[in-house]
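Removed: one protein chain of the complex. Kept in place: all other protein chains.
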Amino acid sequence: MSTAKPFKRILLTGAAGGLGKVLRERIKPWADVIRLSDISPIGEAQDGEEIVQCDLADKTAVHALMKDVDLVLHFGGISTENNFEAIMAANIQGTYNIYEAVHLAGVKRVIFASSNHVVGYYKTTDYINAEMPMRPDGMYGVSKCFGESLSRYYYDRFGIETVCIRIGSSFPEPINKRMMVTYFSYNDLVELLRCAAFTPRVGHTISFGVSNNPASWWDNRYASHLGFQAKDSSAAFAHKFPDSGDYPAADDITTIYQGGAFLLTGPQYKS
Amino acid sequence: MSTAKPFKRILLTGAAGGLGKVLRERIKPWADVIRLSDISPIGEAQDGEEIVQCDLADKTAVHALMKDVDLVLHFGGISTENNFEAIMAANIQGTYNIYEAVHLAGVKRVIFASSNHVVGYYKTTDYINAEMPMRPDGMYGVSKCFGESLSRYYYDRFGIETVCIRIGSSFPEPINKRMMVTYFSYNDLVELLRCAAFTPRVGHTISFGVSNNPASWWDNRYASHLGFQAKDSSAAFAHKFPDSGDYPAADDITTIYQGGAFLLTGPQYKS
Amino acid sequence: MSTAKPFKRILLTGAAGGLGKVLRERIKPWADVIRLSDISPIGEAQDGEEIVQCDLADKTAVHALMKDVDLVLHFGGISTENNFEAIMAANIQGTYNIYEAVHLAGVKRVIFASSNHVVGYYKTTDYINAEMPMRPDGMYGVSKCFGESLSRYYYDRFGIETVCIRIGSSFPEPINKRMMVTYFSYNDLVELLRCAAFTPRVGHTISFGVSNNPASWWDNRYASHLGFQAKDSSAAFAHKFPDSGDYPAADDITTIYQGGAFLLTGPQYKS
Amino acid sequence: MSTAKPFKRILLTGAAGGLGKVLRERIKPWADVIRLSDISPIGEAQDGEEIVQCDLADKTAVHALMKDVDLVLHFGGISTENNFEAIMAANIQGTYNIYEAVHLAGVKRVIFASSNHVVGYYKTTDYINAEMPMRPDGMYGVSKCFGESLSRYYYDRFGIETVCIRIGSSFPEPINKRMMVTYFSYNDLVELLRCAAFTPRVGHTISFGVSNNPASWWDNRYASHLGFQAKDSSAAFAHKFPDSGDYPAADDITTIYQGGAFLLTGPQYKS
Amino acid sequence: MSTAKPFKRILLTGAAGGLGKVLRERIKPWADVIRLSDISPIGEAQDGEEIVQCDLADKTAVHALMKDVDLVLHFGGISTENNFEAIMAANIQGTYNIYEAVHLAGVKRVIFASSNHVVGYYKTTDYINAEMPMRPDGMYGVSKCFGESLSRYYYDRFGIETVCIRIGSSFPEPINKRMMVTYFSYNDLVELLRCAAFTPRVGHTISFGVSNNPASWWDNRYASHLGFQAKDSSAAFAHKFPDSGDYPAADDITTIYQGGAFLLTGPQYKS
Partner (left out) sequence: MSTAKPFKRILLTGAAGGLGKVLRERIKPWADVIRLSDISPIGEAQDGEEIVQCDLADKTAVHALMKDVDLVLHFGGISTENNFEAIMAANIQGTYNIYEAVHLAGVKRVIFASSNHVVGYYKTTDYINAEMPMRPDGMYGVSKCFGESLSRYYYDRFGIETVCIRIGSSFPEPINKRMMVTYFSYNDLVELLRCAAFTPRVGHTISFGVSNNPASWWDNRYASHLGFQAKDSSAAFAHKFPDSGDYPAADDITTIYQGGAFLLTGPQYKS
């Protein structure tokens, strides 16, 4: 009948994280049941929800997580720079576990929360697209490169479709000048996910997740088939970052490279 | 005086066809006389019209058709898949006849109704432009490849300008999900023809004929000089094709390739 | 036993033509039987040969020609500029007939004698490859564009593999200065055919057929998988075309464009 | 306090010229002091202005001009075709003097008024970007090529940032059909300058200066990081240039090439 | 004195592996000491050698391994398809350990044994280069993608240079038809390593490791600065793989894709 939702069950990993919480409500119209998973507590299941606390590094648990799932929104794992072993467990072993489970369970499509940090070592004067070589800006970024390569394999070998979303800065509003370029509003995030979920064919698509901001580093041409059209813009917040003639120092790598302050958080500070 | 129209006489071939009928009225302001031609009956000539019933495969008739013509809108021929011999007569012999007549009559410009089916074997996840190799999806598409190559020759050799329009789906509205990508409204069609007719120099230009739809397979960068800006969008019809999680089968070539159902109508079904 | 040849039966069309005669002897080691076909008389069948006189425009005859064939070397048709109707019958209808017959007979691969005249309207200062748009220099060239488009379709739709060879100037030796660039020795032609016939996968490949001459207009990168390595060079004939400071006139199109004197033989001289 | 302006002192060369007069008022909010320079008289200094009459070919004067400057808008020199010696003094020696002075004074950024005439010999059917080879259309254009190369050197060697703006036709409104493509409104000019002045990093950027006109020859992708979004369009003036079927002559180079009538003003008419 | 070798100490990981054994002797002239490491026993140290048995997944051991090293040839880890956890320990954790140790020890350059299996899902009719997206053909390939991304990061962030060598088939001779394309003789391997070790600047270079074979899938243009010129060719072994007209089945993925039989060994066969 007309009240049927498009999917029976969507799995959202990382549901207790910043974006996970945003998505929890927004994607409800897409499936009869949203299965929410995180390594941290998520709270009570509401109507149309299932809650499964799960460590993605636990293969058996991840395989159980996938039962009766139609679509996966893989937002789980570590989302900032951290020590490599932690990132490896969560983002490398974890993402591998997701894909093996997807494969065994016969799920047809994954939306993978990749990151702009897979290309953070391009310059802020570069204009790049999804077919150019990756230039990660830390261990977090390297782990997302792994996820993109892995998902490409599962598509080429098994036909499992993935949309990798290289998420910019998805926050309520830009909080520094860099985010005037990388801002990705929650509304635009949800709209891009909607396009990624419902376009009949996506193959293996890489899309930059970014609003319609005035300045742009990313050319989304290779995701044109998704039909995503950003409606928000950082221009609405321009008054918070007034024009300044106080140029950054010539050797300030946080403004030379797209990755920004992320570049200062790499492994060298661990020892 | 100010009421003079830009052209004295425009020839519209295929005037009895689907698009021919649409254009008949719309292009009236462009010329003192519109000469309407088709192999089928067209009806009565109205004010400012001339009617010439003509088989494009008839060389003598086509040469006569061209007398005193300033501009040709070549929409004649067969516009769906058919047996090769019929397509060859109408679209290959016919288009050759048109160009030879254009050359002999000294007509300076042709607008050629090519088709998206010259690239129908690109994938629905590809984003292509007019300089990429053609990938026709049937005999109809192959005949349009011929027309594009032929018109290139007449431009390189004789300076006869052509705008090849790779028409998407030009109907009153999209009638299936594929047309959400390929929809080309009548208003946008007429506007693109206007740009093609009145841009001072067009050389040999290939333009995809498509409205400003959310999803896009075609990059019109090499036709930027035409100044065409689509005003309509298939988004207005999105409610007719609600989001669905029921993905097409992995081997359903009508959703893998841009050509859609056309791919199933090729020569193999004739024997 | 060890004396078995790779193929049971190869069909060579155009066997009475210039290159057909060269190939007749050279390809004997490749198949138990070489079936030789031409519209003109070919002479007596020798050991390991079959002779079938046949007009390629005759569909029924072409279908009969294909019986028990493993591989087609399609060198038939008209190989110089001519009136369009003759070219259409031989090269357009004829090539279509070949491919339909190939399809119905289940032949897996065709080697198609295309021509450098599909790109004759590039400049002699251009360096082009097989993915760039075609620029034919006459009706003959346009008919070869058709053959390339058609064969692409049969590969995309039915998996029938084709190697299109854009033959340069395949003569005993260069007879003018242009041929110092386009010379394609008989030995190199046979070697390229050998590569095209025996590479395990060729898909739809376009290869320029040219020897290892000092000057080059054509970049064969997209045929690298064929393993063709030219062994001859026009340099051996350089003494016949001594250096000259007598530059061609600025408007001499036969030296401006790659097609050379072919450019002067187009349809405009027929009327 | 909140009334502080972004810069202490901006130098505007060419302040008495057509665009200099426009900018004089518009850029006042950007700096405490605007230093105005020209070889011609500029009039009285108004509040927040300094006037320095100066020949850019005079090295000593140019070095003095740069004292205490934060940002340079280099609009000085000759802006139309002229005899080479005059252009060399003003645009070649002059621009060199500016950059040496910038280097010695420690100025960090220059906005250089380059011109679309550095690419005027591309065709009006071409769509070009900033990474394609330059094709100047006269001595003026050649001198601007020099300025672009020179500024590139000062960036690569000394880290002095430059935005080269290839200005289209910056006039109150389009006055011929070519300007329907090249029109660059004063508002859009000022906005592009604002982006060029205040983007934190620009490196060496080349941006086409053009409004959001329907037809376009220039792809500004490599300046995407500037965040410039044109708000005006020549479409507002379309009624002044009604559609016409009176095509230009086939050999009319002013419509074949982007440079327009500039092409007719080169050095050959001097002797 | 003149007998000094270029390096004091080179570390070769994977010294007990197939290629490690080959290299052990060949690289002796490059350093006073070759430190040989493997997880398996390597045998007795000979003159100018040090032997350290070491599991690359053991961080502490790897850091000790790097003491006083000038150059690393990282050939260790798992070199065939295997279960993911084993590959992750050896190739992901292991390569990370190597780079962290390199960084802490101040080693300036690494030569990383990557693999053609990072691009194994390109077609055998494709011609690819090092700037095109990776298409791994199994977990082994994915782990090598990780190594390439990781080494890019260490170069961008710390200036540690790496040459990634996408090794083809480095065996005494080709043992199947695919290896006629991918063959990489031991001599050519050593020569490429020599170029990678001694070119003054390599930055982060990706080079395909392949001999000068007739057919080629890989364009090494982006490694041109290394000066590597292969001297061997699989042509010497052509007689072992005679021409055959027995084409592979249309759906035989081991001949459709460059990865060959590797494609059949992925994770799906583990469960």
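Chains here go by letter, A, B, C, D and E, matching the order in which they are written, and residues are numbered from 1 within each.
Methods note: a contact is a pair of C-beta atoms (placed from the backbone, for glycine too) under 8 Å apart; a residue touches a chain by one contact, two chains touch by 3 or more.
Here the structure is a predicted model, which means the values were calculated and not measured.
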Visible contact partners (per top-of-document touch definition) of the missing chain: C, D, E
Residue touching the undisplayed chain, where the options are D:Val142, D:Val163 or D:Val210: D:Val142
Missing-partner contacts on chain C, residue numbers: 123-127, 177, 180-181, 213-217, 219, 242-248, 250, 255-256
Footprint left on chain E by the chain that the document does not show: 6-7, 30-31, 70-71, 108-109, 159, 161, 194-195, 197-203, 205, 221-222, 224-229
Residues in chain D touching the chain absent from view: 84-85, 88, 92-93, 96, 100, 103-104, 121, 130-139, 141-142, 145-146, 149-150, 152-153, 156-158, 263, 266-268, 271
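Going forward, only the chains that are shown with their structure count from here on.
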Whole-Å gap separating chain A and chain D, where each centre is the average of the chain's CA atoms: 41
Multi-chain contact sites of chain E, meaning residues that touch two or more partners: none
Each pair of chains that touches, named by its two labels: A-B, A-D, A-E, B-C, B-D, C-E
